[in-house]
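The structure's right below; bear with me while I get my questions together.
For this depiction, one protein chain was excluded, whereas all remaining protein chains were kept in their positions.
Chain IDs A, B and C follow the sequence of writing; residue 1 opens each chain.
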Amino acid sequence: MTDSGFQEADMTEAFQWQRRVGFGDCDPAGIAYTGTLSNLALEALDVFWEEVLDGKGWYRMNTEYGFGMPFVHMEMDFKAPVIPGTPLVFSVAPEAVGRSSVRLRLSAEQGGVLRFTASFVSVFVTTPGMEKIPVPEIVRAALARRFGPDAGI
Amino acid sequence: MTDSGFQEADMTEAFQWQRRVGFGDCDPAGIAYTGTLSNLALEALDVFWEEVLDGKGWYRMNTEYGFGMPFVHMEMDFKAPVIPGTPLVFSVAPEAVGRSSVRLRLSAEQGGVLRFTASFVSVFVTTPGMEKIPVPEIVRAALARRFGPDAGI
Amino acid sequence: MTDSGFQEADMTEAFQWQRRVGFGDCDPAGIAYTGTLSNLALEALDVFWEEVLDGKGWYRMNTEYGFGMPFVHMEMDFKAPVIPGTPLVFSVAPEAVGRSSVRLRLSAEQGGVLRFTASFVSVFVTTPGMEKIPVPEIVRAALARRFGPDAGI
Partner (left out) sequence: MTDSGFQEADMTEAFQWQRRVGFGDCDPAGIAYTGTLSNLALEALDVFWEEVLDGKGWYRMNTEYGFGMPFVHMEMDFKAPVIPGTPLVFSVAPEAVGRSSVRLRLSAEQGGVLRFTASFVSVFVTTPGMEKIPVPEIVRAALARRFGPDAGI
């Protein structure tokens, strides 16, 4: 796998989610605002975890399960403007799982055209307290179950 | 029709839209932030117009059709906290259509429990220029077609 | 005091706060987005409480002091578009304090021109638990100290 994108194999396996883009998402340049795009990407990741972990997304992790996964790194590469009129389709897949961290890759397209790619690294911590912990076993098992033992996990 | 809610008849006819509530929508009190709720309500209205006007939502109105509909009034009554874990279901219907203005009513529920109601008044204006204009005939006709000639139109 | 605005006396006493309006606050119509305006108004209220209560704004209320003040009602009347290039100046003052609730009025101007007015009603509750409680004595005393015993308190 190169650093710059999903492998073909990853793309077919990736988690997919789509979202409408509307007037309130856009700025005076008439395209989706960069700050909004980072928020939409984060929302896609929240949905990803909710799906992979059977409903235990960020909210329940933090409020019921005693752990959170704050970001230590995010990066986004913008390829083409995101505009209203056609849904924004996200693909999310794990790229690497370390001892305490997980790296996800994300791509977003509209009308079959790639709009941006992104990469996010989170570490697992206790809540409250924010002490770093190993990747919880339920997380590791769920990723392996969904993406296979070969998916960088 | 009273000022405080939908009539039974309106409720069955109302436009419906639903949206996930996630971690990023919530504040340190663990419930959806008030400012987020007003944004979600506005997004529901944007979807309402896009549906009623066959795709001519706020974005295309402003950028292609030469008119916009800025708000002159909004009010929201919060009945119960909005939380993650179950979709937020919006109902939107016109309450009154004047010469240059339209008033929409909105309600939002989760799990069958009413969370908030809202009322919004917009006036129609040219873009650019922001000169007040009568409700465009395509808007009036579309509302009558969707909600019937009796729906305060 | 009429329902539609501050009395002269209130205006001179009102808490003032100002904020820059930028590109990311604006929508494709080139003016500040309505959803952003409600967020800016809420931020002004948060600053108001932080100032009146010597640093005990919404965050510390919820996380340290065991109470919160969720909104039960908000309304905004938009008089003129908010645009970048000159600060948005907020005035906030209490309008009424009840047994468990407080109503604040807010106005916002740019370049000496009134842009919108708003009214917000919050009730006081325990956190966690969300049980309604009387207006905390420290809140009542702080409002009286800042706005005088006549300010609807």
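The working rule: contacts are C-beta pairs under 8 Å (C-beta built on N, C-alpha and C of every residue); 3 or more make two chains touch, one makes a residue touch a chain.
Given the structure is predicted, the values throughout are model-derived calculations rather than measurements.
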Completion exercise
Contacts of the unshown chain among the visible ones are A, B, C
Fill in the blank from the handout: Only one of C:Phe15, C:Tyr33 or C:Trp58 touches the unshown chain, namely C:Trp58
Exercise for the section: Write down which of C:Gly24, C:Gly66 or C:Pro87 is the residue touching the left-out chain. Expected result: C:Gly24
Problem - Interface with the undisplayed chain - residues on subunit A - result: 28-31, 34-35, 38-39, 42, 59, 62-63, 68, 70-78, 81, 127-128, 130
Exercise for the section: Spell out the interface residues on subunit B facing the chain that's missing from view. Expected result: 23-24, 26-28, 30, 33, 35
Practice task
May I ask you to list the residues on subunit C that touch the chain which is not drawn?
Solution key: 20, 22-24, 26, 30, 39, 42-43, 46-47, 50, 55, 57-60, 62-63, 84-85
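Here is the rule we go by: only the chains that are shown with their structure count from here on.
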Exercise for the section: Could you tell me the distance, in whole angstrom, between the mean C-alpha positions of subunit B and subunit C? Expected result: 24
Handout entry: Distance between the centres, which are taken as Cα means, of subunit B and subunit A, whole angstrom
Key = 30
Problem - Separation of mean Cα positions, subunit C and subunit A [Å, integer] - result: 35
Exercise for the section: Specify, in ascending order, the residues of subunit A that touch 2 or more different other chains. Expected result: 23-24, 26, 30
